[in-house]
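Every protein chain but one is kept in place in this view of the complex.
Moving on to chain A:
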């Protein structure tokens, strides 16, 4: 069954399917590298002729640059990842290793909030952030993004799976709870933390709905919002510029994905939740 040829009997159709699957991305790159007049040429011109980088230089410089938005997306993502890791490890540890009254009931209640869609909470968040003066600032994106139920859940499951003897031994030596947490359990948790960090980064980087509602000033747009800058008032899209900016928006997640693919996929399948 696993001889040389049977591999290709399935391989060839799957590769053809994969290439068709990639067509939108190929189209994106091709359009980014050609003048707009060629964007809708019939038949489609895959290899740009003339080949030009003008679209990239336009979206990377001057008034139309997406770099400030890129920077804001990086800023938001870094703070969200850092916040997520801190809150998830601490809450996860508390739910797993510390004993307090009603701990497991509280954890269940906490888990139950995961089924509440973020979209439902947007209206009150919109109102509160306006009252607090956080509306239309990056903090409106960062603060609620600094913890997720999923993150706490992941970390709790990990800490529960770790033997309690480590902690007991350390406590005998006079270590307090904080030392036990930071010196013993936290170093063990680095693989899970990196998986969670990757997920948090991708969530933050690709988030479009939250900034759509909570950010209105184009000077504070994050990258996904700024991609819509190349659409004029009549809804006409500038193909080359939009695609060049889109390519730029994909590069960071693509790098994370390619470099950390194994860990990335492990994170996705362990949590199974976007």
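The rule is simple: contacts are C-beta pairs under 8 Å (C-beta built on N, C-alpha and C of every residue); 3 or more make two chains touch, one makes a residue touch a chain; residues count from 1.
We take it that contacts and distances are computed from a predicted model.
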When you check the chain that is not on display against UniProt, which of "Chemotaxis protein CheA", "Carbohydrate ABC transporter membrane protein 1 (CUT1 family)", "Two-component system response regulator BtsR" or "Peptidase_C39 like family protein" does it turn out to be? "Carbohydrate ABC transporter membrane protein 1 (CUT1 family)"
Contact partner of the left-out chain, one of A:161, A:190 or A:261: A:261
Looking at the full complex, which residue from A:122, A:170 or A:188 touches the chain that isn't shown here? A:122
Touch list for chain A against the chain that is not drawn: 2, 7-8, 10-11, 14-15, 18, 21-25, 27-28, 31, 39-44, 91, 110, 113, 115-128, 131, 143-144, 147, 202, 205-206, 208-209, 212-213, 223-225, 227-228, 237, 239, 242-243, 246-247, 249-250, 253-254, 257-258, 261, 265, 268-269, 272-274
